[in-house]
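Attaching a single structure in C-alpha cells format; questions to follow.
One protein chain omitted, others in place.
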Amino acid sequence: MMTCSAGERTNGFNLNHEKRRQAMEDQVVSTQQHMPLSQDSLEKETTTLNLGPTHPATHGVFQNVLEMDGERVVSAEPTVGYIHRAFEKIAERRPFYQVTPLTDRLNYCSSPINNMGWHLTVEKLLGIETPKRVDYMRIIIMELARISDHLICNSVVGVDSGAYSGFLYVMQYRELIYEIYEEICGSRLTTNIGRVGGFERNFNDTVYQKLDRFLREYPDVLKEFENLFNRNRIFIDRTVGVGRITPERALNYGFTRPNLRATGVDYDVRVATPYSSYQDLEFSVPVGSTGDSYDRFLVRNEEMWQSLSMIRQALALMKKEPSDIYHAQVPKYYLPEKADVYTKMEALIWHFKIVMGETDIPPGEVYHSVEGANGELGFYLISDGGRAAYRLHFRRPCFIYYQAYPELIKNALLSDAVVCMSSLNLIAGEMDA
Amino acid sequence: MGRPVRFNTKVKMVEMPEGQTGEGYFATSFDKVIGLARKNSLWPLPFATSCCGIEFMATMGSHYDIARFGSERLGFTPRQCDLLMVMGTIAKKMGPILREVYLQMSEPRWVLAVGACASSGGIFDTYSVLQGIDQIIPVDVYVPGCPPRPEGILDGLMRIQELVGNESLRHRNSEQYQDLMDAYGIQ
Partner (left out) sequence: MALTNENITQRLTEKFGEDLSEVEEPYGLLTFSAPKLLNLKVLQFLYDDPELRFQFLTDLTAVHYPDRKGAELAVVYLLHNMRDNIRIRFKVYTDIREPDVFSATALFASANWMERETFDFFGVRFVGHPNLKRILNVDEMDYFPLRKEYPLEDQTRVDKDDDMFGRGTDKWFQP
C-alpha cells in the first residue's frame, strides 16, 4: 500500500495491507509445499546455470552464476566488470569540462542527471552559485531524465514477464523526450548537457512547444500503461513477493532511492539536502511497504507522476524569472560567447585561460550526491589545484546494491530471479564505470 | 452487407530479380533468389552492452521500427541468428565471450559493429577496453557514432542487406574466406 499525499492519484488500490501480507505468506508456503527439498535424497545435486553476461532483452552485461536445485535457486554468485571502462582513471587526465561526456555514460538511460550532478559537484568546489532560472531549467531536464529511466525500467520488467506491448507504447514517448534533449543540446542519448555554471544555450520556442506536447499527451499514455500492468492478474502473480528485502537489510546493503523507498524507508536526497532549488517545488515522495518487485514497480510509476507535476511547477516558476538568463556570471569558469571572443579583449583572455587550463581551481575535496534514477549517485572529487582532478570517484548505486541480489533470490524460482533482476534497474555502465 | 475490400496499395514490395519469364515459369539464378530471401529476413542477435544498446531499443520501437526490414524476431541465441549486431563497448573481459557467441553462429553469418566503441574502442583508450571488435572477429559493416542515431543503425542494416543480397553462394567455401578465418584463428 502506498502513501502519497496527492489524493487524486490513488487509483483504487485498496487491498487491505493485512490481507495482502497474508496472501503473500500463503503463496510462499504453498510453493514450498509443492516443491519439497528433501534433505536425504541421494540424487540431490545442484546444477550450475550461467545467467549472463549476454542477456535477452538487452539488460546490460553482468553475470550471475546460479546454483539451481531443479527450478529453485540455491545460491548465486554475481560477477561484474564486463564493461569496465576505467572512468576514474580517465578523469584524472581530463579537465573538468571534459569529464561531462564520461559521466553521461554512467547511467546512460538518464544521462542528464549524471551531467547535472557532475556540474553541481564542480560548482560546489568552485563556489559558484547559479541563478534560479538555471536551477529550474536543470530541474526540468533532470525530471525528464528520471521519467525516461523509469520508463525503460518498468517496460523492461513488463517485457521480462512476457508483456511486450507496454514497452512499445512508452518508447514513443521516450522518443519525444529525446527530441526535447536534441533541441537543447544536440544529442539524443549521451547528452553532455549544460556546462559548469549553467547551460550552453537558452531554451528556444521549440523546446517549450515540445514540452507542452509532452505534458499534454504523456499522462494519458502513462495511465494506459498503468492499466495494462497495475491490476493485471498475471503481472501481480509474477511480481508480488519476488525479491523481497527488509528495510534493515536494505540499509545495510546500501540501497537508496526507489529500491529503498519500496521497502518503506522514507529517504530522498532532494528533500533531505535540496540542491538546485528543489526546495521551491512541492512534491511528495512515494514509499512502498514490502520491498518486493511489485512495490518497486509501483514506486517508479508514482515517481513518474510526481516528476510530471514537478516539471509543470518548474515551468511555471521559470516564467516568473527574466527569460534571458541561462548561466551564472562566472567568466573564470564559463566560456564566453563566441561573438565576444572575436571582438572583446577580456573575453578572449578568459577563453584562452579556460581552454589552456590556467584558471585557478581551489584545491580541496568535495562530495556531492544527486538523486539518480537508481539511487544516490555521488561524486567524490579531490582537486589539487591542477587542471584535472587528482582523484574522482563515482559512488555508483547499481554497483552497491547489486551485491544484495543473491540474498534477494534465495530459494526463488528461475523466472522470479529474472523478474527481480530487471525490477532492480541494473544498468551495466553504472555498475562497472 | 459487408464493406468492400480495400487493399493497401502503398505497401512497398521488393523487386523481382532479373530472369526469364514464361508461361508458368520464372528462371533466374539461385544466387539472386536466395540473396533476395536472405536479405529481407535477417534475424539479428543484438549483443547490446552499453549506450548503443539503448539506441537499439529505440530502433526496435515503433518510431524507427527495425521490424519492417524483416528483423521482427530478435533471437537472443546465436544458434538461430544470422546477424550479430555488436552494440557498445567491449572490454577485454568480455572479448572471449563475444568470440564464443560468434563461433556458435552458423554460416552464413554477418557482423555489424554499431558505435564508435565497437568499431575502434571509441573514446575509451584505456587499459581495459578492446580497441575495436575487429581484433577478435571479422566485421562486415561499421556504423560510426556515439551513439549512432537509429537512422544510422538502419543504414548499417541496409548496407548489410546489400552485402547479403550480392553474396555468391560459393563465398563461404572460397579460399579468400578461409584465409580471413585463419587470420582470426577461427576454424
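Observations
Should a chain be cited, it is by its letter among A and B, assigned in written order, with residues numbered from 1 in that chain.
In this text, contacts are C-beta pairs under 8 Å (C-beta built on N, C-alpha and C of every residue); 3 or more make two chains touch, one makes a residue touch a chain.
Bear in mind that the values here come from a model prediction, so they are computed numbers and not experimental data.
Although it is left out of the displayed model, the omitted chain contacts the following shown chains in the full complex: A, B. Among A:89, A:213 or A:319, only A:89 touches the chain that is left out of the view. Touching the chain that is not shown, out of A:349, A:366 or A:413: A:366 (per the contact rule at the top).
Residues of subunit A that touch the chain left out of view are 79-81, 84, 86, 88-90, 92-93, 124-125, 249, 251-254, 265, 267, 272-273, 364-367, 369, 376, 378, 380, 382, 390-391, 393, 395, 399-404, 432-433. Where subunit B meets the missing chain, the touching residues are 92-93, 125-129, 131.
Everything below uses one rule, namely that only the chains that are shown with their structure count from here on.
Per-chain CA centroids place subunit A at a distance of 32 Å from subunit B. Taken together, the subunit B residues at the contact with subunit A in this complex read 46-51, 53-58, 60-63, 76, 88-89, 91, 93-94, 97, 101, 123-124, 126-129, 146-147, 149. Across the complex, subunit B is touched by residues 53-58, 60-61, 81-86, 89-90, 101, 104-105, 108-109, 152, 167-168, 171-172, 174-175, 178, 188-190, 428-429, 432 of subunit A.
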